[in-house]
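A single protein chain has been omitted from the complex, and every remaining protein chain is retained in its original position.
For reference, chains read A, B and C in written order, and residue numbers begin at 1 within each chain.
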């Protein structure tokens, strides 16, 4: 009877429950959770900002665990066998149908209407389908990746769900060697986008965010400039980016804030003919006013929304962690580990931005 | 002393003046104007909506003429000699520098700050640098194209500046075979975008516009559906497009209206993961409110501003006219020809949408 | 006990057998075959040129049929119900796994090692899994498309497997408005590539092939120029293409011949900085010698291999047939219909190029 931290309803305190053990189907995998995480999405879930969530739920969508049982022979996408003792991560998105128009014709699987997401769209009564739990049950066809030896669980969970999200955003950003990239936001997605921009050949990376501990983290990860939102006006920030780019603005700007007003500001700091990737607007926080002549048409601007992640993003994330992990040191992002009985504190710390990355360790 | 219709200042009546004959420099070409046009830009110029215009000006940016003198040997981009009697068109944009950061690094020559445009950014005192004149002087290095025999001057001017603009928009639209394309706007740019979408493999084209004569023209050019703006609400229009696309929305929407509100509406009629090209917002007509979560990020939408034209767009325009002109019959777009002394009427007709295409014939 | 024309082994005469009726699984669909086809692949199969084919097989990979039974409720990718009496086509490729590295990371599903193909990789003992049979059994998860009313079965089968192959090739070709496209080969793939190039905005299409009936068909479909292989040398053909393109060569060349020597010739007729799509080299017919300096590097050439089709190509094919079918008149491609007892003749006619498109009608 594994313990889980259950979010019973929006705004209600998280409760620790004993839940029924998983029944392993053929092709299923049972994990002992090594780490899960608390991310901004969990705060949104706790505030009831996402539609259609089947509370009570076990939050925690990106996790890493050790296999304790499999339903017969199971292997990962590279053909590596997944056996008892294997340390794995997995794509939290499941049941992408590969049979609908979005999957097959548009080839936009992140818009497949059949997707389910561990820790978000499964109810606690559906099984152990979230990371804030001693066990995670990987249903058959959940896409797993055996962690390479050089990617320790701490490193993977420090990257957390922010890194595959950033991998997708960087794919949309299409950075050329020497491009100047501005990143709006210094939470996990913003920091990871900045790190990946540096790893992708940017000629300079500017992070606009707050609070000071996150900007400090950005500097330690090697970004060229940080701009504090608290200490500047929007006009000053756009001016600062322009001053750093010969008066033109960033070649590419990546939005990772969730604040609608950031979009207008981000456009202002992007050069004519540049590219603006919007990845942070994960919940509906209202509207923003845009001038389509001066801000899009005459600028010859390209704006790219970026929704969700698919397996390729998690796979590439693991490759990046394996190749660049020692130099980047993602694990420095972990501010604190929380036990299952500390999840209320964890949610408050994330909501307040007091931590860069909050990690859950279900087993003391 | 050629006659020209001169726009002396915003809101002032157009006046017909005798202007000094051109002095032909080496590499320059003097044309007898066969046709020029009146387009929406000329209405904007007359209303004073563009900044930095050096009134008095000779309007008319896209034109076709017969060579009456050249400054020595001149040839077009394909190496065809341009000699007395040749019928040519030319790129109205001149003095793109090929030396600045936008030209050389960004490769976004339509954002080159040194560009000059015939009929818009040259003063009447600079010379015969606009099409509403019996003569047009092509300065050295103006890029000309010898018209193929099968492209009669009527056909070229019927396409006018709307066609290269639409060629550029279609380039940004990147239509795949079978895509459903919605076009907002039924003026010359919108009609040409619809025609080119049909020629580019679209599986269906929907034009949303007005008035009835333009929608009728759209149908004659083969579009699958027209929707009258006067007879529908924005919600009805988006619903209609969705009903025509399996509930999903258009794969690609092209905005060619100039109205900021069209942008919100256009996003609503585009499918998740689709593409939205904004080409019609040529002047500053104010702002529009956008929800970056529901309208960009979660939609995984791509929005592409499209500014100006370069030589490739005019060159491809002529190829398209040569190959598809007989079938499409662009010359049907011409509603009326105007003499130089009728330009006030012409501007009113274009502003009121009473004509599809207003053509200027400087010589009776 | 449906009748089938069975290819028992390479080089052996086709035999007509009674085969056991299909057992309909949940999600399966049984079709009465309206039409199937004989294509170049069937000739290759009969000559034993493909590896790993589990003879005896029922050939016929692209087909159209009428539903006579379903295993419960079944719908197509657009959500249309597939019921008794529905007229459908389907993607011959089945069992693409959506779980391997090629499917999920490379997003190159046509390289998925788990693919099976109706009419090619299934044995006759596996069931009614080929089109040369009175019945076709669509296994669960086979991707179907309900034919729109305006796409009659004759039209679809006239397009046959050549059209989705050409849709894929055109996707790789990325034609811009006004581009000149050369197509090598005038079999079904070549003719369809030429038709689609015309529908995709090409400024001119040149078909190089033989025999005369196929070149005549190309002209009737509207191509600008045809060049007979029998009546010219390779150098003359390249010279002819250059003469038609200002001395530069085609912007894009599409190879649809299967002859290795065509590759060298195709490169020679493509302009510097152009694109060369190789889609016709379906079997191993040997090598060709290439000069990587003059023919690739200095030309700044892009060469794109194009393998197989996925569901999007069949879906777009049906859209194209629905939108442009009346104008193009694909059914003119059908040279002759064959009954199941005439398949030996059919194979000979296709091998000799005596027919443009050979169609199979299993029920007299």
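FYI, contacts are C-beta pairs under 8 Å (C-beta built on N, C-alpha and C of every residue); 3 or more make two chains touch, one makes a residue touch a chain.
Worth saying up front: this structure is predicted, and the values here are computed from it rather than measured.
A.B. asks: What are the shown chains that the omitted chain is in contact with?
C.D. replies: A, B, C
A.B. asks: For the full complex, which residue in A:51, A:149 or A:177 touches the chain that was left out?
C.D. replies: Spelled out, the listed residue whose C-beta touches the missing chain is A:177.
A.B. asks: For the chain not shown, which residue from C:26, C:54, C:72 or C:246 touches it across the whole complex?
C.D. replies: For the chain that is not drawn, the touching residue is C:246.
A.B. asks: If the hidden chain were put back, which of C:1, C:21, C:84 or C:106 would touch it?
C.D. replies: C:106
A.B. asks: Thinking of the whole complex, not just what is shown, which of C:91, C:301 or C:314 touches the missing chain?
C.D. replies: Answer from the full complex: C:301 touches the omitted chain.
A.B. asks: With respect to the chain omitted from the figure, which of A:49, A:240, A:323 or A:336 is a touching residue?
C.D. replies: A:323
A.B. asks: List the chain C residues touching the unshown chain?
C.D. replies: Per the touch rule, chain C residues meeting the hidden chain are 101-102, 106, 108, 110-111, 246, 248, 251, 255, 260, 263, 271-273, 278-294, 296-308.
A.B. asks: Could you pull out which residues of chain B are in touch with the chain that's been left out?
C.D. replies: Residues touching the hidden chain, for chain B, are 77-78, 98-101, 104-105, 107, 141, 143, 310-312, 315-316.
A.B. asks: Go through chain A and note every residue touching the omitted chain.
C.D. replies: Residues touching the hidden chain, for chain A, are 78-79, 167, 170-171, 176-178, 196, 199-204, 224, 246, 315-317, 319-320, 322-323.
The working rule: only the chains that are shown with their structure count from here on.
A.B. asks: Looking at which chains touch, is this a line, ring, star, complete or other?
C.D. replies: Graph shape, chains as nodes and touching pairs as edges: complete.
A.B. asks: Is the contact between copies chain A and chain C built from the same residues on both sides or from different ones, judged by whether over half of the numbers are shared?
C.D. replies: same
A.B. asks: With centres defined as the mean C-alpha position, give me the chain A-chain C separation in Å.
C.D. replies: Computed from C-alpha means, the inter-chain centre distance equals 42 Å.
A.B. asks: In whole angstrom, how far does the Cα centroid of chain B sit from the Cα centroid of chain C?
C.D. replies: The mean C-alpha positions of chain B and chain C differ by 40 Å.
A.B. asks: Tell me, which residues of chain C touch at least two other chains?
C.D. replies: If we look for residues of chain C contacting two or more partner chains, we find 78, 315-316.
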